[in-house]
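The other protein chains are all here in position, but one chain of the complex has been omitted.
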Amino acid sequence: MITTKRLVAIAAIASAAALTLAGCSGSTGADSGPIGAAPTKLEGTVSLWHFFSDREAAVIQSVVDDFEKANPGVKVEVHSGQDDTKLTTAIASGKPVDVGISYSTDIVGSFCSSGAFADLTPYIKRDGVDLAQYPQVVRSYTEYKGTRCTLPMLADAYGLYYNKDLLSQFGYTEPPKTLSELETMAEKMTTLNADGSIKTLGFNPLMGWAENAAAHYGPSAGAEWLNAKGEAVISQSPGWTELMQWQKAFVDKIGYDKLNKFTSGLGQEFSADNAFQTGQVAMNLDGEWRTAFIKDQKPDLNYDTAPFPTADSHTDLYGGGYLTGNIAGIGKGSKNKELAWALLKYLTTDTHAIVKLANGLGNVPTTKDALSSPDLKLPAQFGTFLKVMADDHSMTTPPSPVGAGYQQTFNDFWNKWQSGQVSNLQAGLKTVDKQIDDAIALTKGP
Amino acid sequence: MTTFVQPTVLDPVAYAPRRKARRPSAVLLWIAEHALLVALVVMFLFPVVFVTLTSLMTSQQTLTGALWPNPFTFQNYAKAFTDAPLALWFANSTMYAVLATVFMLVSSVPAAYALAKLRFPGSNLIFVAIIIAMLLPPQVTAVPVYVLWTQVGLTGTLWPLILPNLLGDAFSVFLLRQFFLTIPPEYSDAARVDGASELGVLTRVIIPMTKPGIAAAAIFLFFHSWNDYFGPLLYASENPSAWPVAYGLATFRGAHGTDWGITMAMTMIVTIPIVVVFFFAQRVFVEGITLSGVKG
Partner (left out) sequence: MAVTTAPERAAQVAARSAHRRSTPATRRRTLVALAFCAPMLLGLAIFFVYPLIASVYYSFTSYNLVSPPVFIGLRNYIYLFTQDPLIGTAAFNTLWFVVFLVPIRILTAIGVAGLLARARVASGFWRTVFYLPALVPPVAATVAFVFLFNPGVGPVNQILAMFGIQGPLWFNDPAWSKPSLVILGVWVMGDIMIIFLAALLDVPTEQYEAASLDGANGLQKLRYVTFPNLTPVLLFALITGIIAALQYFTEASVASTVASGKASVGEGIGGSMGYPDNSLLTYTQWLYERGFNNFQLGYASALAVVLFLVASFFLVILLRRVNAFNPEGAK
């Protein structure tokens, strides 16, 4: 008979099992012991985990093939289509993840502090990797609190795309340089249907659609997210207030419901019916990869690019934009760290490899040498993004232990703001700061 | 003692066969009911019809508001297999569903028999535990179980979803138990008297008599595994070669973004096998459901 005593015993055994298993999970911290001398010959198998798929995965494969050719005796096992969650799970479960590539900088904060990615500083020092090759902003998003556990592998830069045909149709030859100009031009270029609904838009200011996210607009007003201590300072950074008030006024002028209805009917962002590519939206904020998509899906589109307009009171910032990028590191459980480091170094510092990746993926090269390489075969419109990459006013979103969670919190608030549910903007921003600080506090130990 | 029975004489008026008079209100009611049924049928078939129509449109046409395919594009069905590893997904789903079902039967039939037919101390407690386990949201137990599987190193495969069936499935045990309860004890008693062991009773008496019930439980688990989304999301998403159909369909993003024509074709392809299985197993299926819900 199952007596109470037996139940307690069962519970006790089960809890003991739970505790033991919990204790078994993962070793403690990153191994920061000294590394040996660089190996003279590389051989063995190394695994590469990345998030690309289909066409883009083929580009990675070609670069991997080059690495294998240069190092006979080395075999690279490629795992494609792995997003951050899968990467984390793989590392945590002790799978041999030698080199992992993430599509964004979200994991840098947590991976560097937990040791999921190994500290690269000893390797960088030993092999004399020149970090000055990377622009300052790019360097900043690959490390967290002094630990550099990733190196940048290609970057993304954001700017303004504009449809030259549509612009000239309304008498414009130059793209807008300030947000007011953007709004004025967009208004002129918006056409309506007979029933008053929107037919085409000059510019879609609706936050949450496609690439309209707070992070991508921040650089237009020099708006800050976190301070040096990692605390949220959104309410203290005047740039955000300026941007939000401009954006809401713009949305209200078009009409929130009208705009929402129009936006809901637009096509999928990465398909052939992308709104900019079909001409439904004349000007758009987008990343440099769009040039590759246009070349692939609508090569006859007459378009050009320019740095994204800045706020009226921050014209000195013009030329910059939002930067982020892919990052790569060596997994904690890697059994062959030297081989992993060799592959990582190749992907992130070898000019030939970076140029090949940039050409194939349509992303921005990260090293100064690659940026000025004559082998870059990118569309003319790509030039804007190379400049944005090198511009001093470009900004990124700082790494944090909650990954991109803090951006999510702010975007949620901005959505409420633009739909008119917020009466006191300042108070709301202060609440956002508190929510971000609380979330970060939860990740800290006792 | 004999009783003399008077033949009863039936009252001709009271017991004359009466044809049910079709009063006008009854006819109206019949018409109203059937009109409603027809309307409902139209609404219920509406999605099926339009999914089929869309699957026959070119991808450009799906982006317009057109309702009728022009031209009829059957390539979507072929492309569904080439644009996405649909055949691989089917293979994974089949492996998952078949193995899960077989494992479940091996482990759950004896357990259900014990709970239904063998009176033993603790059986009530176990039954209660099974009900709780059956009704508990999987997300409640997801985290620790997931950690467990990462330590065994089986994440990235479907095995964390298949193997637990070797240790019984709560819902299946519950269902099978209800079926076994309907077999009168005389049959198993007779077998025992003949000297059969409990295993013998189970295999030679009970199982043959409850084949429809066992089939119903098997079909339930098969469908549940086939349609499972959260499980593969948790365990197989990191490894595209392990994706089953349910997960692949939701996650499929073609190289050029969402192609609705092909997506709808895939939806049809994914649904048709289930419908076919249902047609063949209809009676068993309905019996299985009603027995589990009605005797409550």
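To keep things simple, chains are lettered A and B as they appear, and every chain counts its residues starting from 1.
Convention: contacts are C-beta pairs under 8 Å (C-beta built on N, C-alpha and C of every residue); 3 or more make two chains touch, one makes a residue touch a chain.
Model, not experiment: these values are computed from the prediction.
**Q** Per the definition of touch given earlier, which of B:94, B:123 or B:241 contacts the omitted chain?
**A** Of these options, the touching residue for the absent chain is B:123.
**Q** Using the definition of touch stated at the top, determine which of B:91, B:145 or B:209 touches the missing chain.
**A** Within the whole complex, the residue contacting the unshown chain is B:145.
**Q** Any idea which of B:28, B:41 or B:78 touches the chain not displayed?
**A** Considering the complete complex, B:41 is the one touching the chain left out.
**Q** Give me the chain A residues in contact with the hidden chain, please.
**A** Spelled out for chain A, the touching residues are 10-11, 14-15, 17-19, 21-23, 25-26, 28-29, 51-53, 56, 83-85, 88-89, 91-92, 102-104, 110-111, 114-116, 210, 260-261, 263-271, 332, 402-403, 405, 409, 412, 415, 419, 435, 438-439, 442-446.
**Q** So which bits of chain B touch the chain we can't see?
**A** On the chain B side, contact with the omitted chain comes from 33-34, 36-37, 40-41, 44-45, 47-48, 50-51, 54, 62-65, 67, 107-108, 110-111, 113-116, 118-121, 123, 126-133, 135-145, 147-148, 150, 164, 166-170, 173, 178, 181-182, 197-199, 202, 223, 226-227, 229-230, 233-234, 237, 245-247, 249-250, 253, 257-258, 260, 263-264, 266-267, 270-271, 274-275, 278, 286, 289-290, 293-296.
Throughout what follows, only the chains that are shown with their structure count from here on.
**Q** Once you find the CA centre of chain A and the CA centre of chain B, what distance in Å lies between them?
**A** Distance between chain centres, rounded to whole Å: 43 Å.
**Q** In their shared complex, at which residues does chain A touch chain B?
**A** Those in contact with chain B are residues 1-2, 18, 21-22, 24-25, 53-55, 79-82, 85-86, 89-90, 92-95, 267-274, 296-297.
**Q** Quick check on the complex: what are the chain B residues that touch chain A?
**A** 59, 63, 121-122, 125, 144, 147-151, 153, 155-156, 237-240, 253-259
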